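For this view, one protein chain was removed and the others were kept in their places.
Chain lettering (A, B and C) follows the sequence in which the chains are written, and residue indices restart at 1 in each chain.
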Amino acid sequence: MIIPMECGEPVRQVEVRPGMTAGALVDALGRAGAYNGGALARAVDLWERMLTDPEAVRFFGLAGAMVPAGMGGIVADLLERGHIDVLVSTGANLTHDVIEAIGCAHYRGTADCSDVALRHDEINRIYDVFLPNAAFVRFEEFMQEAFAALPEGSVLSIQELLAHLGSRLETGILATAARKGVPVYCPAIQDSMIGLQYWLFAQTHRVTIDAFRDMPGLLDRCFGAERAGAFLVGGGVPKNYILQSMLMTENGFAYAVQLTGDRPDLGGLSGATLDEARSWGKLAEGAEAVTVYADATITFPLMAAAVLERLEAQHG
Amino acid sequence: MIIPMECGEPVRQVEVRPGMTAGALVDALGRAGAYNGGALARAVDLWERMLTDPEAVRFFGLAGAMVPAGMGGIVADLLERGHIDVLVSTGANLTHDVIEAIGCAHYRGTADCSDVALRHDEINRIYDVFLPNAAFVRFEEFMQEAFAALPEGSVLSIQELLAHLGSRLETGILATAARKGVPVYCPAIQDSMIGLQYWLFAQTHRVTIDAFRDMPGLLDRCFGAERAGAFLVGGGVPKNYILQSMLMTENGFAYAVQLTGDRPDLGGLSGATLDEARSWGKLAEGAEAVTVYADATITFPLMAAAVLERLEAQHG
Amino acid sequence: MIIPMECGEPVRQVEVRPGMTAGALVDALGRAGAYNGGALARAVDLWERMLTDPEAVRFFGLAGAMVPAGMGGIVADLLERGHIDVLVSTGANLTHDVIEAIGCAHYRGTADCSDVALRHDEINRIYDVFLPNAAFVRFEEFMQEAFAALPEGSVLSIQELLAHLGSRLETGILATAARKGVPVYCPAIQDSMIGLQYWLFAQTHRVTIDAFRDMPGLLDRCFGAERAGAFLVGGGVPKNYILQSMLMTENGFAYAVQLTGDRPDLGGLSGATLDEARSWGKLAEGAEAVTVYADATITFPLMAAAVLERLEAQHG
Partner (left out) sequence: MIIPMECGEPVRQVEVRPGMTAGALVDALGRAGAYNGGALARAVDLWERMLTDPEAVRFFGLAGAMVPAGMGGIVADLLERGHIDVLVSTGANLTHDVIEAIGCAHYRGTADCSDVALRHDEINRIYDVFLPNAAFVRFEEFMQEAFAALPEGSVLSIQELLAHLGSRLETGILATAARKGVPVYCPAIQDSMIGLQYWLFAQTHRVTIDAFRDMPGLLDRCFGAERAGAFLVGGGVPKNYILQSMLMTENGFAYAVQLTGDRPDLGGLSGATLDEARSWGKLAEGAEAVTVYADATITFPLMAAAVLERLEAQHG
């Protein structure tokens, strides 16, 4: 077979074998190398480099309703293994993380149902996941108790508030991050059930959450990083907050991986290509970057299994 | 033609005529009534009812990079005409609104270009819109001056900070909202160039922005509303912050229109159906709600032209 | 305002006015010029040039379930006005065109319903359009009668078969095309209710439909065209069949407009960029081409109204 110079490597037709590991499957996707399957394999390569670069600070962005879908376990595991240095999340993911950590569950439901009937049954729906209102009763107890333990008259940053919550939990993202000393940022904390609980609490207490108090610490971390990498599950506030944080430094991110189901042509940040971020200097000119366009409930577990397999093989 | 009872109205094949108005076109889409074209027509019907209900409080959510795409002019116009009572925006849209208001422009570029070359030319890209760095120089001057006018040691809410900015501008969303007394909320203000400017300012000044200080006012507005309507351009924080604000009241929203290019099956809030919001009580059980799945740079102008045409016809 | 040389024209914030025409709205989208709204305006510009180029042969591709959604009326109108020289359609659109032409209707239903209940009610669903089985009873009568009029033992091309059907109808796409002498191609005719009816007919008759008999005529048209333009609603077989037809000539298409809701990164032809078609030579190197990513039930009527307004203004 003559391979023209201008072309790359040949596409190898995928061979699947019964019992193949997730890592072997991703290797096969890489040898095929096309569309989002190929991008996924390249993203695993890049993630591996990011995680094995001893000079890199690893940022992790968590958007989309990932915890209700069972993806929080992987984030907690990555925190436990030391693969996340800075976490930025939506308020919703942290709300659902608390709900799981206090012993409540989300349930496998269906998207094909009457939401009015669910309302009558006191069940909240997140696509095909069900969450009974009862969970929010327990959540309210936990949150109000946790908030009440804050010193009256104090001023906290959002990250400090979240570390306080994490210190009172034993499992999950906030708990693991607190135990490992990983800061968790959540710029739009008001926009969540945690925020509504805080509104309740603030009707009778005076603890100030300073919206901007987290920025100096986060930006110092950026200024101090030799190299920085970003792994972004979904877009939204976490993606932008992570990417903009490097804007003030002379460097941009050196590594970036993005898992999203959105599309670039609508102009929104969530679907924007990582190349676009180069024009702003959020990514370094020569940064390695891969976007995988697909549902992260498929791509994130597959990629995590594959990258852990590779890291273990290296250390084996 | 015999129309079976079980079926609805017949689909009328669309007839377009040279010179037809936007309103007449939307009426034709309504008589066809299928897919997102039909949804768009039903959404205009619903928006009209929302705007002519004298008891309704009208919330407006603005996400996606809409101002760089020229959609901010419509929002300012709706504010001017009194069709928005509460505005919730991303920080990015407000940043770009300030940029336009201080006399800088966004440019029609292309998505098909080298972002590294753009970086060298000091041009930032938002899909196919270009924004020269020079605009951010002027933006910094304006912001630092505006922030410097805040009393040292004071504590403000985000909405108060934005009203302060709006009072120093003459055109655009923030200026019009300030002049009309419409509150503008932006829970994730840190996650924007306004946030980065504030970080700069806060290195030498002490003005506290209390992240939660806006919630009592917003929720009081919700408790006081006889009926509430939401018009949501894009999802993100504005969508959730608006919808969750009614969660604490006994009512949910009575009207809701959503323009989004996202999809429901990924589980994220931005693409979630409005029906899902009924299970949570964010929408009232019997609420009227329509989602139009398409790029809002097409649907929003068409719908705005059509609804203004109808309102004028009513008052003519 | 200083406009940097490297940038294009400034984005003009959209102003909508009550009573503005579809054409004026599209002009405003063009002055904003961003994302798919901007693309739509550029596509109208291009379509206008294609329709006013006296040397151009105009191909029109019709995929997606457009006739059930009421978009067939616009296609018939474009045929009537002489704006389509060659039409390529899916079998489904032609099936539904016949159904409308014989006096049956599609109905505005809902996508939120029980399909099992619909089955019991003998109603077929196309997203939110309902079609009672009764229509297929009449359809069968019409088709069997029409087929029976074909000379036993004859050999026809698919285009000849469709022209025969069109000659027996008075309104709609097939009828108008037949009256105007515009050939209608449908490579996958078997894949439709027309195909199933033919299977029924062929159990007792012997008329051969030669799958390839249309290609010489189509390709001769391509060889003879000074310039060729393609307007593609949806992708599928019509898009590829039109684009590949120019592959054998030395030219590619000089103009191409594509309306699609699909996305490029999945590798499928329906969502592929028109640039990709340049590498194959389906489009000429310097061809003008615009894709509008959105639901065609919104974009197609808006664009048709705008382009007809412009053509009338020229001739006014």
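As a working rule, contacts are C-beta pairs under 8 Å (C-beta built on N, C-alpha and C of every residue); 3 or more make two chains touch, one makes a residue touch a chain.
As the structure is a prediction and not an experimental result, all values here were calculated from the model.
Contact with the chain that does not appear here is found for just one residue of A:74, A:169 or A:272, A:74. Interface note: of C:214, C:288 or C:309, the residue touching the hidden chain in the full complex is C:214. By the touch rule set out above, subunit A reaches the unshown chain at residues 1-4, 6-23, 25, 28-29, 31-38, 40, 68-74, 76-77, 100, 103-110, 112, 121, 123, 126-130, 132, 134, 275, 292-295, 297-299, 301-302, 304-305, 308-309, 311-313. Within the entire complex, the positions of subunit C that touch the omitted partner chain are 63-65, 68-69, 92, 111, 115-116, 118-119, 123-129, 155, 158, 187-193, 195-196, 198-199, 202-203, 208-212, 214-216, 219, 234, 236-237, 240-241, 244, 247-248, 261-270, 272, 275-281, 285, 295-297.
Residues touching the missing chain, restricted to subunit B, are 34-36, 263, 265-267, 293 (touch as defined at the top).
Just so we're on the same page, only the chains that are shown with their structure count from here on.
Taken as a graph of touching chains, this assembly is complete, with every chain in contact with every other. Because subunit A and subunit B carry the same sequence, their contact can be compared by residue number, and over half of the numbers here are used by both. Between the Cα centres of subunit B and subunit C there is a gap of 34 Å.
Averaging C-alpha coordinates per chain places the centre of subunit A 26 Å away from that of subunit B. Residues of subunit A in contact with at least two other chains: 263, 265-267.
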